[in-house]
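Below is one structure, written out as structure tokens; comments come after it.
The complex appears here minus one protein chain, its other protein chains still in place.
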């Protein structure tokens, strides 16, 4: 009974889509190093689709695997589709996460969400599924989610 | 590190002088079954000497070994000499007793002492070393000594 | 025949432990691979133990002894529920680890009631239930006595308790692995057990706590056992406990039948061949391997020492064997007087014993008894009274 599933280990050992996009259309950052996890997601959008997605992640094995999985799940999807990616979907695709690591799967989806929001604001567009989800404001001192 | 010394085991396995003396000159009984130990000592006195000594003992291994050792120590001794046998002498001759069994060595000497006292009273004599030691009256409820 | 105190480790159990005394020395809390083998051993054992008693594996907390499991249950549950009330009921024949834990809670402001037993050492459910009050937060009644083998009517007690009332804990240290134990059938919310009572290793024990029952940890520290029992896990002992549980479950019926047969042979033999002997505990509802007696006019420690010289191991509840120099509170609670209690002797049979052993005891015990009675002032008084 290892701590992490095979799938998590695969993504951790060989994370997909790591990196930055210099001329990203949207950037979303979440978490902070005090809590042990921090992610920055970059998206490139074309025809309402996520043409490219990259990220940088500071954090535990789960945080890295989650970032990788989120990037896989949304690449090539429309923005609306991408917004339907939920933390529990991410955890499920990763064949489960230890209970105390579930907050990592929240972070991944949130960071992507923020990147899309950033894109929407910059381009002054309205994306269904975006405005009705209010981002919880981060609290520097509350690391547990 | 067995609980009991070799000497104790020898006396326990082959106690000396076990028995009763039908026409004893002095009888001393001490202890009670509630406490787990009870001894009756019988002495036969001739010319102020303990010509014969026997006992019956109900109790633990130490109680039996102590009775046997006391009987060995006093047999053939004058009454005055016999009265000098102390619990610590008995314990020493037995190569030590476990701390929680030390009360057994008190009992042995006390029972003998009582037998001598019984002899003294019956014969209305005064033996040096007897009157100055006051027997502690036994308390049915106080087993620890 | 002192299998309780000196239960031999089953060879299979030993085999299950050895790897963890060798190469698989990982820490189950570690992230690296070497920890994985240890973690698997731990979780495997948790399932084996849970299966033995019909609980769920997440409900098992490993401890270092039956004593620790009992302390954790009594103190941990009482402390966790102290806002609901401060009354505890324990039976009059509990092991000291339950009894003295209750006394510690008494110093912490709890009130303790003792549920009486009858002359067979059986708790009387109606009497116990009378003691239940609105502020009773915990009841602890052993499943079976380790001194006289009597099995307690737990299900009956459980059935009489108010819903959402007191938590019912049972000390199943003497019973688990030896007779069927099913937490659901017993109706308990917490149960202690220990591996060395069913041929598992020393240092291996467990507390089962039903999900939802609150308990404060006894040990403070790190995160092992979900924080409920911190400290580096004794992986070899736990692996051995798991294996012993698996084997006990597998062999339970066969073993019970075999041991009950030997036990009854021993009991009949002793009662038949040793004058002034009485069986202690329940004649029928008793642990398979337990044959316990009181032999009049003589003292337990001396009996054990002479038996030992014949190569026979046994135990006693006499004052002299107790170090505290007090006769067993269990025997006294059953109405046995101090004098008779001194002559207590307990034989416990295990997998290594057979009919030959029983015969050997039956040959030698009468001699031992006779020899000590010849030395006993009580016996000679009795004989004189008979004559006179």
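Labels for the chains are A, B and C, by order of writing; each one numbers its residues from 1.
The rule is simple: a residue touches a chain if its C-beta (ideal position, glycine included) is under 8 Å from a C-beta of that chain, and two chains touch if they have at least 3 such contacts.
Predicted model, so just to flag it, every value in this text is computed and none were measured.
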item: Sole residue of C:70, C:91, C:189 or C:342 that reaches the chain not shown, by the stated touch rule; value: C:70
item: Sole contact to the chain not displayed, among A:21, A:45 or A:64; value: A:64
item: Chain not shown: contacting residue from C:95, C:282 or C:373; value: C:95
item: Chain C residues that touch the omitted chain in the full complex; value: 2, 5-9, 14, 17, 21-22, 25-27, 29-35, 64-68, 70-71, 95-97, 99-101, 103-104, 194, 196, 201-203, 218-223, 230-237, 301, 304-305, 307-308, 311-315, 321-324
item: Where the unshown chain meets chain A, residue by residue; value: 12-13, 15, 18, 20, 29, 33-40, 56-64, 100-101, 103, 143-144
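The working rule: only the chains that are shown with their structure count from here on.
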item: Length of the line joining the C-alpha centres of chain A and chain B, rounded to whole Å; value: 89
item: Euclidean distance of C-alpha centroids - chain B vs chain C, Å; value: 39
item: Sites on chain C at which at least two other chains make contact; value: none
item: Residues of chain A whose C-beta touches two or more other chains; value: none
